[in-house]
Structures are given as structure tokens and as C-alpha cells.
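Every protein chain of the complex appears in place save one, which is left out.
Then we have subunit A:
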Amino acid sequence: MTAPDTAGTALSIRTRIADLVEDGSAHEIEFIGRLVVSFLERAPVMLADLDAAIAAADHAATAQRAHALKGAAANLGVSSVAALCAEIEQLAGTARPGAHPALLRSALSEAEACFTGVLDDLRSGLPIVPRPA
């Protein structure tokens, strides 16, 4: 079972958002904000669906739902959630247990806090990716 890498996820989210910023206009920041909100609203629903599939020992549905959440998380750089989902997807139907959904919930909460910080920085015109040391 893999423990989420909080610092790595924060960097990954910031790197991804920075990559998506084209001109930094208010309109664009608003768009990115909506994209993040959309993910944060849908992720708990997807996680609940995943929980249900795991509880029902429906391996195909478990793999499919883990894959869906993995894609949505990776899209915004939420590497911790993506990695945990990848593990669940890979181990679905095998004897080995995948990541516990509680870990995913925790990783999602941390991602949400990170998104808040990134969006605040964006709106304040601050750099969102730390300069390389």
C-alpha cells in the first residue's frame, strides 16, 4: 500500500496548473477555477462509486471506477489520488489488497487545500511554481 506524497502532490498540482495558464487573464483564471471546482465536486461522487464497487467485490467496476478517478485526478496534477487509484485499478481482482479508500479521501482533502492555495496565488498574481533551487 502506497502512502501519498503530500509535498510531491502539491508540486505536481502547481506544475500542472502553471502549464495550463496561457495568459493569466482574469477570464482564464476563472476558467481554471471552474475546472478545479468541477473536479472537486465530482471526485467525492466518483470515490463513493468506487467504494460501492469495492464493497460489492465487483472487480471490473472497481477497476473501471478507479481508472476514471485516476484520469480526472491526473488531469489536474493530483498525483497522490492518481497513484492510489492506479494501485486499486491494478490490484482489482487479485489477492492483494489495494489502497484503502480512506487514504484516497485524505489525499483528496489535501489536494483541495493545495488547489485553494494555488488559485489564491493565481488571483493575486503571485508565481505558482517555486523557482528551482
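Note that in this section a residue touches a chain if its C-beta (ideal position, glycine included) is under 8 Å from a C-beta of that chain, and two chains touch if they have at least 3 such contacts; residues count from 1.
We adopt the following convention: contacts and distances are computed from a predicted model.
Matching "MrpA C-terminal/MbhD domain-containing protein", "Helix-turn-helix transcriptional regulator", "Response regulatory domain-containing protein" or "Nod factor export ATP-binding protein I" against the UniProt entry of the left-out chain gives the name "Response regulatory domain-containing protein". From the options A:L47, A:A86, A:L103 or A:I128, the residue with contact to the chain not on display is A:A86.
Of the options A:A10, A:L76 or A:A92, the residue whose C-beta touches the omitted chain is A:L76. Interface with the hidden chain, as seen from subunit A, comprises residues 16, 19-20, 22, 27-28, 30-31, 34-35, 37-39, 42, 64, 67-68, 70-72, 74-77, 86, 89-90.
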